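Missing here is one protein chain; the remaining ones are kept as they sit in the complex.
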Amino acid sequence: MVATAVAIARMRSLFATVMLAGVFSLLSALLFVNLDAVDVAFTEAAVGAGISTVLMLGTLALTSRVERPSSRSPVIPLFVVIATGAMLIYGTLDMPNFGSPDAPAQLHVAPDYFYGTEKDIKLPNVVTAILASYRGFDTLGETAVVFTAGIGVLLLISGLRTRRRRDEDEEEDET
Amino acid sequence: MMQHHLILRVVVKILAPAIILFGLYVQFHGDYSPGGGFQAGVIIAAAFIIYGIVFGLKQAQQVLPGWVVHKLIALGVLIYAGTGIYSMMAGYTFLDYDGLSPAYPTGGQHNGILLVEFGVGVTVTGAMVTIYYAFAGRPPRISDEEW
Partner (left out) sequence: MSWEFIVGHLPYWLFITLMMTGLYIVVAKGNYVKKIVGLNIFQTSVFMLYISIGKITGGTAPIFPLDLEVDPETVYSNPLPHVLILTAIVVGIATTALGLALIVRIREEYGSIEEDVILDIEYRLTQHENAVHGDAMGGRA
């Protein structure tokens, strides 16, 4: 996966970049299965490898295919990135070991959710129970975000005719 | 409009209903196995998108017109929020599914989760298909040969 990411960073052809991004998504879906998050893996495979690749290809068809070489030097971004990464790694030093059952994250609310799902809601899939019932407000918010994004895309590029005509007029004025 | 390969068209024609069916399974079986509204919405949208890619936008919009999809986006959020409002009407707090059937809270929870997930699925389907229609509806800048 690191290899895919680095290849994306170096690749100039945007078409190959988008395809590699799809590969990256699929690999991360496999990783999610390994980490016991089957629901997440499901979503990632459907969304990342499916829809987002289609959308990016759609954008490429509307824009251009090849990236121009950047004139800026990569030294400063590289420095920023390494500094940030070093700080984040320093932050992980205090974290419990990977997969340890007595980490703080496992002890706080998760046992309550397990208990409640078994006794009160009586549904086998704990993820769904938490998603829709215990954290229903969150999910309502997320749905609203998807709603807003859909409306936003609609406003931006669905081509309201009056607006496009006005834009064309403006372009003619400038030239 | 470029005609795609025959095999591609036939396979997509057979596959699209199967994808939608699988999406519905994921939607309503989300309580028992991995899945739920978000995944189902994306999968159902993928069926329409693949149909649109192979047969062209016009054909896809004959199956599912743009204005219907726009209504779907809002309908999903309304179903979700409406479930919450209903439980408020029944004298419980917002989105407390016990209010859906006070005599049997567990059943209420089941129904509530199903309804809410359905709302999520409808919104996600609507949003994804809308986004695809919006992108595909633009005249392309680079010709097919350039790919």
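By written order: A and B. Residues from 1 in each chain.
We take it that contacts are C-beta pairs under 8 Å (C-beta built on N, C-alpha and C of every residue); 3 or more make two chains touch, one makes a residue touch a chain.
Since we're looking at a predicted model, the values are computed, not measured.
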Touching residues (missing chain, whole complex) on subunit B: 32-34, 36, 38, 41-42, 124, 127-128, 131, 134-135, 138, 141
Contacts of subunit A with the absent chain, listed as residue ranges: 1-2, 5-6, 8-9, 14, 17-18, 21, 24-25, 28, 31-32, 35-40, 43-44, 47-48, 51-52, 55-56, 58-60, 62-64, 67-68, 70-72, 74, 77-78, 80-82, 84-85, 88-89, 92-93, 95-101, 103, 105-106, 109-110, 113-114, 117-118, 122-127, 130-131, 135, 138-139, 142, 145-146, 149-150, 152-153, 156-157, 167
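Going forward, only the chains that are shown with their structure count from here on.
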Rounded Å distance between subunit A and subunit B, as computed from the means of their C-alpha atoms: 19
Subunit A to subunit B touching residues, read off their complex: 15, 38-39, 42-43, 46-47, 50-51, 54-55, 58-65, 120-125, 127-129, 131-133, 136-137, 139-140, 143-144, 146-147, 149-151, 153-154, 156-159
Subunit B residues within the subunit A interface of the complex: 26, 30-36, 38-39, 42-43, 45-46, 49, 53, 70, 73-74, 76-77, 80-81, 84, 94-95, 97, 105-106, 109-110, 112-113, 116-117, 119-120, 123-124, 126-128, 130-138, 140-142, 146-147
